[in-house]
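Removed: one protein chain of the complex. Kept in place: all other protein chains.
We just call them A, B and C in the order they show up, numbering each chain from 1.
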Amino acid sequence: MITYLDHIDDLASEVPDGALLALPPEYSFVPMALVRAIIRRGVKDLHVLTVPINGLAADMLIGAGCVRKIECAAVSLGEAGLAPRFSAAVEAGTVEVLDSTCPAVHTALQATEKGVPFMPLGGLIGSDILNNRDDWKVVDDPLEQGNGRIVLIPAIQPDVAIIHSPLADRDGNVWIGRRRELATIAHASKTLLVTAERIQDESLLESEATAAGTLPGFYVSAVAPAVHGAKPLGLVEVYPPDTDEIISYAREARTEEGFHAYLQRNVFTAREAAE
Amino acid sequence: MITYLDHIDDLASEVPDGALLALPPEYSFVPMALVRAIIRRGVKDLHVLTVPINGLAADMLIGAGCVRKIECAAVSLGEAGLAPRFSAAVEAGTVEVLDSTCPAVHTALQATEKGVPFMPLGGLIGSDILNNRDDWKVVDDPLEQGNGRIVLIPAIQPDVAIIHSPLADRDGNVWIGRRRELATIAHASKTLLVTAERIQDESLLESEATAAGTLPGFYVSAVAPAVHGAKPLGLVEVYPPDTDEIISYAREARTEEGFHAYLQRNVFTAREAAE
Amino acid sequence: MTYSKDEFLITAIARLLETDDVRHVAVGAASPVPGAAALLVRKLKGGTPRVSLIHGKATNPFTDGGREIFDAAGQGRIDVFFLGGVQIDGEANLNLVGTGEYPKVDKRFPGSFGSAYMYFTVPKVILFRPEHSRRVFVPKVDFISAPGVSDPDVHRPGGPKFMVTELCIMAFDTECRRFRLQSVTPGRTVEEVLDNTGFEIDVPENVPETPVPEEDRLALLRSSVGVEIGDTYPAFARDVLGVAA
Partner (left out) sequence: MTYSKDEFLITAIARLLETDDVRHVAVGAASPVPGAAALLVRKLKGGTPRVSLIHGKATNPFTDGGREIFDAAGQGRIDVFFLGGVQIDGEANLNLVGTGEYPKVDKRFPGSFGSAYMYFTVPKVILFRPEHSRRVFVPKVDFISAPGVSDPDVHRPGGPKFMVTELCIMAFDTECRRFRLQSVTPGRTVEEVLDNTGFEIDVPENVPETPVPEEDRLALLRSSVGVEIGDTYPAFARDVLGVAA
């Protein structure tokens, strides 16, 4: 059954060294408070999968030395510019990067969701992404119907996925709204850790209106409260992104020293809002 | 753009003879008023795809002589028993039946949704369903990772899909709630015809709460109002199924004469609630 | 305490669900007896296993459309499922399609539903077919909706484990591809089972009786569990368990 934890630091302890960790995209319920807790814990050798892209969370985990390998369609701070620690680590060769493309990440998780070892995807042929992926396979039209060559993307099963939500309930049900990539991530992952702005007693499955945007609890491993748990990123209809804070991160993190000063101030010294 | 029609009979005229017609499952927003309109129109030679099962709608279409071929995981009236016109037509050989299994129907539509010619699915091997499907193909583990043989299900693209909804808006957005097979059906079909209990001016995409259960209008071809459009089946949280009516159908439709008397009374003579 | 045939079957199935490997029981359409058994065990064990009735309301946790239960099974998240059949043979092949020569069968039934997939993916499939007759339990099914066993090169984490009928409970041995009689309904005999089974089964020297319903479980069925199953099957709760909606 689902574990309810009092503090995100307890959730962070469910992320073992070396885990294949799935991160939701920048616009989709990123659990930044939990990411900071993971950094505080000093997790090592993560294999991060961005679904399909990410920014601040991946950049901070890489800068903090938690990441050995990252599979991504892109890592970017969006309007705030390049992800500085990601770029620096790739240029220095201190993190291994497995380049992908957005629909290929979705496809790999859909395959796991469906319980099949692979799923086909169009496009890709002729791209150096494909040429650098020994795990992807080009096959001749297996139905022999003149459809041409196609790429098979092997299933990926994350060890741990982490998401933040505006609202969970006491049965472990979690509101994800129209961010349905979170459902796919949840279905495909062995362990799903959830932080929530608020945990209510009434079941989200009670009415069809809320059920429509709810991830059922049987995919959820553990839940902890985290008020403002996505900040400085935004949480749709709850709070907007703190653009100034993200821009100031982008500036400070350009150097390793600046990044560590940022970490010291915002991750190691600061107390999370939920505390 | 989306056409708004005043009457379901106008929607029914969008279903050409010989169309591959997708029907949603019994518990999921079946547009029975539109099905009756299709029967009134005397459409011929339909290839019906039940997604993945169906009951009353498929049985009535078969009984009325609209169907040449049916692909289905099951046709059943549920607690009201066997689907009498379906069983009679299969036994008489007057309708061609292409037996499938629930996840294979979903898989075929997912393939079209994804724009790929096929999708793999586990199970099936050793089943006479597979043995009677020349279109399905068993391949040896294409990744050569010891996963064993697997079945490839070719994509199916319905010409027309029909659904009923409690609520649509003036941008063609349609509430589907947690009946997300309707999203897959919509994504996979060339034409989507929608009937709705109610059509509101306010956009369903205005708030995240309603957007979560909304099919966006760009998949929708035409909408017409249909009060009580799912009856005698139920529409969750709007009205329950009329069990007595379904049982009485099951009884009357046991004979061809009884079925035609039922049709005369309930389809040709009766006026729909919306009129 | 007296009990009905359905109450007997519910408690018989419930005993098969009490092991620790059963964390999530899913129940398909029109299956009030297995559904009540699962809800009974959940009540007895204080919340474990999870029980998902796919056509239930409060008990239906699925929010990703019709494919979710199959996806969840493929992910290994469903431990128990129930299947039946118009015909079942000694290798546990199931026929849900029809009798006679396919496709223009003599008698057509609804179809295979999800059996050709769930039978492969759910580790503990319980076959539930109250009618125990040679009409149902045939030497060889006319159409295999879902095969009981598979070749080693087919990925198959799931399959049949038990069969529950009005006469007995059998266990299925995948290795030997045979059913073995496990217990017989009180008042019925091993001979009766053999007479009404159209295929060979293994019969151990001593075949115990299937236990009669425990009084505390009957009491739960007729009260709180009855209310729960009534959410999905009101007529069943009323007529079989005496619990009004």
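For this structure, a couple of remarks:
Heads up, the rule we're going with is that a residue touches a chain if its C-beta (ideal position, glycine included) is under 8 Å from a C-beta of that chain, and two chains touch if they have at least 3 such contacts.
Predicted, not measured: the structure shown is a model, and the values here were computed from it.
One chain is not depicted; across the entire complex it touches A, B. The chain omitted from view is touched by exactly one of B:Glu113, B:Asp128 or B:Glu197, namely B:Glu113.
Screening B:Leu77, B:Leu193, B:Leu215 or B:Leu263 for touch with the missing chain picks out B:Leu215. In the complete complex, the residue from A:Gly122, A:Pro142 or A:Gly258 that touches the missing chain is A:Gly122. Summary of contacts with the chain left out: across B:His7, B:His187, B:His228 or B:Arg254, the touching residue is B:His187.
Although one chain is not displayed, its contacts with subunit A can still be listed: residues 25, 27-28, 51-53, 72-76, 78-79, 82-83, 86-87, 90-93, 96-97, 99-104, 106-107, 110, 121-132, 147-150, 178-184. Across the interface with the omitted chain, subunit B contributes residues 1, 112-116, 173, 183, 187-188, 203, 205-206, 211-212, 214-219.
In this text, only the chains that are shown with their structure count from here on.
Arrangement of the chains shown, judged by which pairs touch: all-to-all, with no pair of chains left without contact. For subunit A, the chain with the farthest CA centroid is C. Once the centre of each chain is set as its mean CA position, subunit A and subunit C turn out to be 40 Å apart. Spacing of subunit A relative to subunit B, judged by their CA centroids, is 36 angstrom.
Between subunit B and subunit C the centroid-to-centroid distance comes to 29 Å (mean Cα coordinates, whole Å). Within subunit A, residues 114-116, 211-212, 214 each touch two or more of the remaining chains. With touch defined as above, residues shared between interfaces to two or more other chains in subunit C number as follows: 62-64, 74, 121.
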